[in-house]
Every structure is written in structure tokens, then in C-alpha cells.
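Only one structure is covered here, and it is reproduced in the block below.
Complex shown without one protein chain; remaining protein chains in place.
As written, the chain order gives the labels A and B, with residue 1 at the start of each chain.
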Amino acid sequence: MNIRLDQATLIHANGNRAVNAVSCEIAEGERVAIIGPSGAGKTTLLRLLATALRPTAGSLSVLGVDPWRIGRSALRRLRSRIGMVHQAPPIPPRQRAVTAVLAGRLGQWPLWKGLASLVYPVDIPGARQMLARMEIADKLFERCDQLSGGQLQRVGVARVLYQQPDLLLTDEPVSAVDPALSDRIIGELVREATTRGVTLVASLHAVDLALHWFPRIIGIRGGEIAFDLPPVRVTDAMLKELYASESTVVPTQDNLPLTVQSPGVRRKPMCS
Amino acid sequence: MRSVHWIVLAALAASIWASFAFLSLNLGELLTVESRALMWKYVVSFFAPDLSSEYLMRIGQGTLETIAISAIGTALATVLGLLLALPAAGRFGIVARAAARLVLNFLRSIPELVWAALMVMAAGLGPFAGTLALALHTAGVIGRLFAETLENAPAEPAQALRLSGSPRSLAFLYGTMPNVVPQLVAYSLYRWEINIRMAAVLGVVGAGGLGQMLYFSLSLFHQHQALTVIIAMLLLVVIVDGASAWLRQRLVG
Partner (left out) sequence: MSTKARVFAFRDPAALPRFALTALVILLLWPGFRLTEFDPGLLFDARNREIMGKFISTFFPLATSAEFLQLIWKSTLETLAIATAGMTLALLIAVPLSLMVTRSLSISRIGPGRGLLAGRLLRLPARFILMFFRSIPEIVWALLFVRAVGLGPAAGVLAIGVTYGGMLGKVYSEILESGDTRSTSALLECGGGRLTAFFYGMWPVALPEVVSYTVYRWECAVRASVIMGFVGAGGLGQQMELSMRMLNGGEVSLILLVFLLLVVFADAVSAFLRRVTA
């Protein structure tokens, strides 16, 4: 089993119970979308999986090990196998795209290689290839503060692609990108996951993207799992209830009303 | 005016009177015909400056030495300041933070000139002592500023790198440094400007540069040469001021 959460609970320092006794299992190579209103605990759940937060209660295992029961160097090795696309790309503004992408493999490189790359980028073709997959190969040597929000977000994705992790986590990776491009970026992430056979867990704000690209949908509300189903069995009523606290409409990319057909009928064929 | 203002004014007047009384100083005494004549004689004794090419060469040498003292001193201070700023920004725990801050405060509170006098003892007369003195004091100043910059730098980039398994040192170099380097460079250059002026006078306690030449020439009553050194110092200060104002205007505008 690739990921296992067992009654995992996380209470923030301010007493806010962000994740409440969540149990679930995700197998190797599975592609899972996490949806839910803002504040439901999507990001916290992903940060638990990314070993950024330690569960207050319960246990979890990621890539087959409990990250909080292993030594420091083993944790570092584990983390180098987990790639996380952040909602706001954590890239210093003055860094160049090439450096930002190459930084994805700092956990795998020996120290000298990381230092050498500061003097001269050690793998320009590699960085270029990943940026090309994000359609911004021409920005290779641009400084990140010269890029638009969407371009910067794609540099962040390219960094994680370059990392080649065994577990791909993405936290609203297309929040700053227009719908057509969002579709292509999610498609690229899905292709990466399927060709390399790695697990992909993505939190998404746009429900249509989730339903379109992912064979398993986990809906979260109030830090708890509301449903965990394949998209064909997600009903209109379930979605309405999930987003009841936020608005009367279910959020989609272009805010067009979502047409959920009767359960049991496949809406769109899966690409890829 | 509130009554507190009157009290402050009265206290100021009293302390000024007390100061002159304590020093038994009488400004009027300095303005008597006799002392004015003596003063004038002293001023005249400096003219004209020694402009022989031989001495000008030595002045050039001294000016270069002054600039070298300030440049090397500032460079060393930058390295030392950064090394101390890391623990002072709390990167190696609370104990190291307190200890590093103590060291930085100590280095900073002792003026350059006192450091120079101490370094002359430790390393002998000459420009090396001046370089060390500037390096120590400036390391304290720069280190404190660096530590503040580091503490205010956003933590997310380095944290994200650590989350993808990057070692601490590389996460710092890739995630934090790009954010702080421009400030570090700006601080160092600014301190360099100040240190050029300082290096010109550190020599009065024997730490090399133009100051030492001035001290020697005054001690030997070579007033003409002393005036040449003073003119050189004046020019150096004016040129550095002008250059830095010009550069700043270009960089900002």
C-alpha cells in the first residue's frame, strides 16, 4: 500500500481541527483528486502526506513507511521521493527559471553537485525539457520575477517533474492559470503519473477538472471525508451538499454550471 | 510652551554652563589678541603644502593603502558578519542565537579606533592592524543587519526545498540566499563607503594609511607635508561622497 492514513488527526496550534480522524488508503499508481470547499482541510491533508506536518493523533504511512518513526537521513531520503506542487510557487523572485527547476533534485544530488550548480547550471538540457513540457522553454534563463503568475506556477510544476518523485502531490496547481492551460497542465501531470506508474494526489478547486481527469474523487468537508468514489458515482446532490456552506453553485473552471448526469453513466471518456 | 519645555530648557542651560565650568573653559580666552596671533601663526606655519613629486608619490601610496585597508577590511567583515549572522538569526538554536548576538554587539559597540589601538598591540604597527580593526567593528555592524535580513526573509522557499529532501545547507543557498543577496551587497558597499573615511584616520593610532602619515608629519613638525596629507584626505572624502551620491542616484533613478 502506497499511502495509508489511520484515524489521522491534525489540530493546528490555534486549536483548529483541520483534519479529523481521516482513514483511507491509496494504492501505488492511483490518481486521486481531493475536492471540497475552501477551508475544508485539503491543503492540510496534502501537507500531512508531504510529511510537512506531523499528525496530532492517529498514524500515517507514506511510500510504505511511517515518516515520523524513521531517522533524519531516512526521512530526507523519503522526502526526496515526494514531490509537491504548491499553490503559491515557493521560488525566490530573483532566481532564474533554470535554477528553480534544477533545485528539484537537490535531495537526490550529492552536495558537491548542488554547490557546483550554483556556479554553472549542471543540467541545462534537463531543465529545458521540463520547461518545454510546460510550454515555457523560452523562459529558461529568465528571472522568476520577470514571469507572469501563470508562468511562475508552471516553473513550479516543471521543478517537480524534474524531481521525478514516486509520489506526486499537487495543491491547487492551476489556481493562477486560465482554463485551457489548466487542462493541459493537469494532463501533463496525469501523463507523468501514468507513464512512470507513480501515485498522484491532487487537490483541485475546479470540480470539472477533477471529474474529467481522475478516476477517484475524495470529497472533504470540515476535515472529514464526505465521499470517496469514482467520478461516475459522484452525484449532483453530493456535490451540492459538499459545497453547501460556500455557495449555491459548484465551482468549476469557467464558472459554467456543472452538468452531472445520472449515476452509473460515464460522462466523458478518459483521455490518455 | 508647556512647563516641561521650560524645565528641559533650564536643564540644558544649566548643563551647558556646568560643562564649561567643569572644563574651566573660557571661549573668550581663545579670542584674545595674543591667542589669536598664536593661532594665526600656527595656521600660517602649514603653508604652503609640500607638492614635490616625491612626496606626492608617497601620498598616492598612502591613499592606495587607505583604500586597500577599507576594501579588505570590509570584505573580511562581510564574510565574518555572514558567518555570525547565521547563528544570530536563530538557525542553530536559541543558545547559539544569544551567544552570536552577544558577540556581534560586543564587536559593534567598540569603536574602530579602539579596535585599531588594540590591533596595533596584537599585530604591530601598520596597515594590517587597521584592516583587522575595520573588519572586527564592521563585522559587528554588518552581522546584525544580516541577521535581521535573514530573519525577515520569507521561509517558504527553503522549507519547500527541505520538503523535497534537500539538505539544510543547499535549501539555504537555493531558497534563502537569492532573496537576501541584494541587501547584503548593498549593506557591504554602504559600509565600505564609511570605512574609506574611517581608514583615512585610523592611522593616528598607528594603523597605516594616510592617518599614519599625518601623525608622523605632525610629530616631526613637518607642517607643509601635514597640510598635503590633510588636503589628500579632504579630496578623498569629497570624492567618495560625490561618487556614492552619483551612484545612488543612478541606481535609484
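Definition applied: contacts are C-beta pairs under 8 Å (C-beta built on N, C-alpha and C of every residue); 3 or more make two chains touch, one makes a residue touch a chain.
These numbers come from a predicted model, not from an experiment.
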Missing chain: touched chains present in the view: A, B
Touch criterion as defined above, residue of B:P49, B:G130 or B:P178 at the omitted chain: B:G130
Hidden-chain contact residue, picked from the options B:I59, B:L145, B:M177 or B:V205: B:V205
Touching the absent chain when the full complex is considered, from A:R128, A:R159 or A:H205: A:R128
Residue, one of B:I59, B:I72, B:L104 or B:V180, that touches the chain absent here: B:I72
Interface with the undisplayed chain - residues on subunit B: 4-5, 8, 15-16, 18-20, 22-23, 25, 27, 30, 38-39, 42, 64-65, 67-69, 71-72, 75, 109-111, 113-114, 117-118, 121-124, 126-128, 130-131, 197, 200-201, 204-205, 208, 211, 214-215, 218, 230, 233-234, 237-238, 241
Contact footprint on subunit A, counting only the chain that is left out: 96, 98, 120-121, 124-125, 128, 140-141
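Throughout what follows, only the chains that are shown with their structure count from here on.
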Distance from subunit B to subunit A - Cα centre to Cα centre, in angstrom: 52
Contacting residues of subunit B [partner subunit A, same complex]: 156-157, 159-167, 169-171, 173-179, 181-182
Residues on subunit A engaged by subunit B in the complex (per definition of touch): 50-52, 76-84, 86, 88, 90-95, 99, 103-104, 106-108, 111, 114-115, 118, 160, 163, 165
